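Dropping the structure in here first, questions after.
One protein chain omitted, others in place.
Coming up: subunit A.
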Amino acid sequence: MTDEVAADPYARLRAATPARIGLGRSGDGLPTRAVLEFQAAHSRARDAVHGRADFDAVAAALAPLDSLRVHSRVEDRAQYLRRPDLGRRVRESDRSLLPRGDWDLAFVIADGLSAEAVNRHAAALVHETLHRLPGWRAAPVVLAEQARVALGDEVGEALGARLVAVLVGERPGLSVADSLGVYLTWEPRLGRADSERNCISNIHANGLSVQRAADTLAWLLDEARSRRVTGVGLKLEALSAASYPPPLHPVHTE
């Protein structure tokens, strides 16, 4: 037994898992420090869910790219959490804001369940991705409030875009509250199934980097355009043909 293990028998084990092991006991209960650390993590996750994405700052960070703002049919966060169906639709009066055009690609930045994720990573990911796609015609970036992944279907259809990439704040966990996900859909239109999308998730400082996510997204976009498909079809083909397999995750939107 090493001295380190003698001092803290958990030292070796702690390195093997992010789980909260070896917390000690106060009688049967958790020691004060463990209780407060847990509450700090939970409060960060709660604030990410209930915080507001700073879309003014996101729009500024996107410049010189054009952007525009839409709102889902949800009134407020409480309704957002109860009514996923309303978060998937664009508010009627906002549909006319979406300029129809011959777009290869539309980006939608949706606040989803983590405002922090959008504030921190979304604009950078758009820039990095477009940088890797010379010659692509991208629609103005759509900033969508109180929005879920499937809102991109209606936006993409209204814009007339061949592909839509929805950047969305993922449900926060206790260890990560600012994780961004990307959902890619070929020929977006109302009623697309989750199985028709490809997903890149876990984009944050300690997960997938923005650079690496942009590599994967640009690669997927290229593949989707040439194969004219996203979802299960693209995933299977991509995995067998790819010279570098991107980290593809099963799709669970909400």
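The rule is short, and it goes like this: contacts are C-beta pairs under 8 Å (C-beta built on N, C-alpha and C of every residue); 3 or more make two chains touch, one makes a residue touch a chain; residues count from 1.
In this section, contacts and distances are computed from a predicted model.
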Options "Tripartite-type tricarboxylate transporter, receptor component TctC", "Electron transfer flavoprotein subunit beta", "Intermembrane phospholipid transport system permease protein MlaE" or "Ethanolamine ammonia-lyase large subunit": UniProt name of the undisplayed chain: "Ethanolamine ammonia-lyase large subunit"
Hidden partner chain, touching residue among A:L113, A:V126, A:V182 or A:V210: A:L113
Residues of subunit A (touch criterion as defined above) contacting the omitted chain: 1, 5, 9-10, 13-14, 16-25, 28-30, 34, 38-39, 41-42, 45-46, 48-49, 81-85, 113, 171-175, 254
